[in-house]
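Can you keep this structure in mind? I'll have questions shortly.
Here is subunit A:
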Amino acid sequence: MSEARYAVGVDVGGTFTDLVALTADGRTLVAKVPSTPGDQSVGVVNGLQDLAGREKLDLPEFLGSCGYLVHGTTVATNIMLEFNGARTGVITTKGFRDIIDIRRNYKETDFDIRLPPPTPIAPRRVRKAVEERVDYAGGVLIPLNEDDVARAVDELKTFDIESVAVCYLFSFLNPSHELRTREIILEIDPTMHVSLSHEVLPRVREFERFSTTLVDAYVTPGLSRYLHQLEDKLRGLNFSGDLFVMAANGGMVSVEQGSRQGVQLVLSGPAGGIVAGVEVGKITGIKDIITIDMGGTSFDTCLISDWTPTVAGDSWLSRYRIAIPTLDIHPIGAGGGSIASVDEAGRLRVGPESAGAIPGPACYGRGGHLPAVTDADVCLGLIGTSSFLGGAMKLDRDAALEAVETHVAKGLGLDVTEAAAGIVRMVNNNMANGIREVSMKRGHDPRDFALVAFGGAGPVHAGRLAEQLGVQTVLIPRGQASVLSAFGDVLSDVRISKARGFYARSSRVDVAELNRLLEATVADAMAEIEGISVEGTRIDVSFEMHYKLQTHEIMVPADAEGGHMTEAGFAATLDRFHDIHERLYTFKKPGQEVELLGIQVDLWGLRTRPSISTGATSSNEDPYVGTRAVYFEELGGFKDDTPVVAGLRLEVGAGIHGPAIVEEPHTTIVVAPSMSLSVTDELVYTLAVEV
Partner candidate 1 sequence: MRSDLPYFKNALYTSLLDAHRHLYKVLQSHGLGDRTHLSVDVVNKEGRVEVSSVATELSNARAVVASIQNAVPPLEPGDVVVTNDPYSGSQHLQDHWIVAPVAKGTAAGGYISVHAHLADVGGRNLGNLYPGARDIWQEGVRTTPVRLFRKGELDRDVLELIKLNSRMPLVMENDLREMATTASELASQVGASDPSLLADLRSQSKGVFARPFDGAEGRTTTKRGTIHSCQGSDATVVLETRVENGALVVDLTGSSDQAEPGFFNSTIANTQSFLADVLANRLSGVFSSDVLEALDVRAAEASVLNCSFPLPVGWSPYGPRKVVTSLFQSALRELGIGEDYQVFESDWRPPVHIEGCRETECPF
Partner candidate 2 sequence: MKKQVDAITKQVIADSLEAICREMSRVVERTSVHPLFQELHDYSTGIFYFDGTEVHLVARATALPAHIFGSLLAVRALVEEFAGDINDGDMFLLNDPYYGGSHQADFTMMRAVSLDDRSMIFPSVRAHMSDFGGVVPGGYNPDARDIWQEGYRIPPVRLHEAGELRSDVWNLVLANSRLGDTFEGDMLAIVGGCNVGAREVGRLIEKYEPQGVANGITYILNYAAERFRAEVSRWPDGVYTGERFLDHDSAGNRDLKVAAAVTVDGDRLSIDLSGSSPQSPGYISSVPGTTISNAMLSVCVVLPDDIPPNSGALSQIEVIAPEGSVVNPLAPAPVMFSTTAIGYEVADAVMKAFEGIAPERVGEPGLGFCLCTTFGKDARFDDDLYFTLDFGSSLVSAGGAYGTDGWGAWPASVSALVLANVEMQELQYPLTFDIYEYADNACGAGRWRGVPGFFMQRSVGGQHPAYVNLTEEGDRHPMPGYVGGHAGASSYAILRPGTDRAERITESVAEAELMPGESLLTFKGGGGGWGSPLEREPALVRDDVLDGYVSVEIARDVYGVVLIADSDGKLEVDGQGTEALRSA
């Protein structure tokens, strides 16, 4: 490989594939090309071609000098959204083959008994039971009946099954039966993909583990094909650097690892944005932040404490439980596309229905006639009609007004402005309630945090949200808004997460035994990072703990320097558990027995970051590009001459007092009368909110 001059992040979205390249000499290159849903790699290569062109290189030359490439891909996510994964079967413990269908009685509605079941990935006919049983202590109660396994595989083959999830009870404490089952399956059919529950999620709770394993078995074959094709394609184009993919835990993993365990990528979509959000916090020195990502159809929030995003294991996708540790991103059902409606008794509702991208809000002029939040924003002048997507798309304000008039204002007996303002207030209130709920769940008061707002609509609403939450500071990424995820991708570190089941009560924990498990786990993780060029590594160990008889675990950072635990370290970890419990749940019980349910080792492969600057260097052009009428509640209506400022023309250090609108090609910042905006850094705006 010639000298590494570029690091590239590629993020594939539904419409566009975004690319960011950081150059060795500190520049940032950005490209945006249409996504190619049939084969995402086509779009990826097109984008790389675009970047190469900017450097006046041909593609092989450019790729030849790429040190590494980080890919955020939605291939796995799309399989789960479209249900076009592998033909998947299940082999499970006899007597327990319906765990997936019973699904702990989870149903996604309060009273509607007509809600249909989730789309079946593996109906009962392809769930085969075999005789075997491991007990709560990892002992073998019933040995594995190998004939049962062979028979199960033969039966599955009559259904053309190509992927098998092996799900045995307590396999996380004793994996021997699952391991042997894989051997037997591969003896019979070496082409079969096999996911073992103890490898996918070595944790207690069979429903969560089985469901996650089933999803893994379902998505991995397709994802693996895609990643290998992409790698082959890039290698063929002279790429010899490291190729990584973004995982849902907010770190990146090698292609090999990603294609072995696809479930890690299923919820990786928002990860790049969160990594970028952390970077924004780091630039400004603010450690506790809540990110709000408000796009066309979604509003996601993630709580970041001390520059560390919360990681949790309580996600669902397409009604399947995915319990691997993922960034704790909470969808809150409102976005720019959320539709407003008024029912027969005159109640205004915003969402949960969304206009999506097609037909989209009425103002898109793509056939949508129902008023979405974006329409209300356009009615109020918060979003301009000619600056959307950098001017690439003109918005139809008349259509927006008509939609709000017809479907909201009439029903409420209001004029169209009042109705639009009502829609915006309501959606802001719902979002604020959602953020408050998420913070409280983690034991935090949102007022102690700064918001980091991104996504097309995030900065439009962020100031008002902050007001409602009592938050004083909103940070908004500057210049990168349209490619923020790709930007985050290229900044991420390698993160290999390994969990192991370990059950003991605190008074009976054998620290020596614990260390043996830790060492083995660290060794596993180390084996995976081998061959990847990293500048340094860090090992984080955490324990899953709860008080005796509790069933919600807390992830407690453990005092295990380099992956080794001492008696004193264990005592200190127990103390930390009590303290965290108190923060989260208002009380602690230091005298009470604590249960340890599992360990997690996070091996970080740390990379040196190129220094960053933006393409958004300010020019000498006048930032004030005009005025438009914008509605501000506290001014009692429209302010006709609200200044409109081109954000990228502002100098670092410049400040704007509200009321004003600051526009970038891909986003709009609303600065209300009591707020002020300053350019803190080339990469960050700070919106100060009076509370």
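Criterion applied: all candidates are chains of the complex that A comes from, given by their letters.
Convention: a contact is a pair of C-beta atoms (placed from the backbone, for glycine too) under 8 Å apart; a residue touches a chain by one contact, two chains touch by 3 or more; residues count from 1.
No experiment lies behind these values; they were computed from the predicted model shown.
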* Quick one: in this complex, who touches subunit A among 1 or 2? -> 2
* Asked: Can you list the residues on subunit A that touch candidate 2 in the complex?
  -> 95-99, 101-107, 109-117, 123-125, 135-136, 141, 169-170, 204-208, 343-349, 412, 414-415, 418-419, 421-422, 425-426, 429-430, 433-434, 436-437, 440-441, 503, 505, 547-552, 584-587, 589, 592, 636
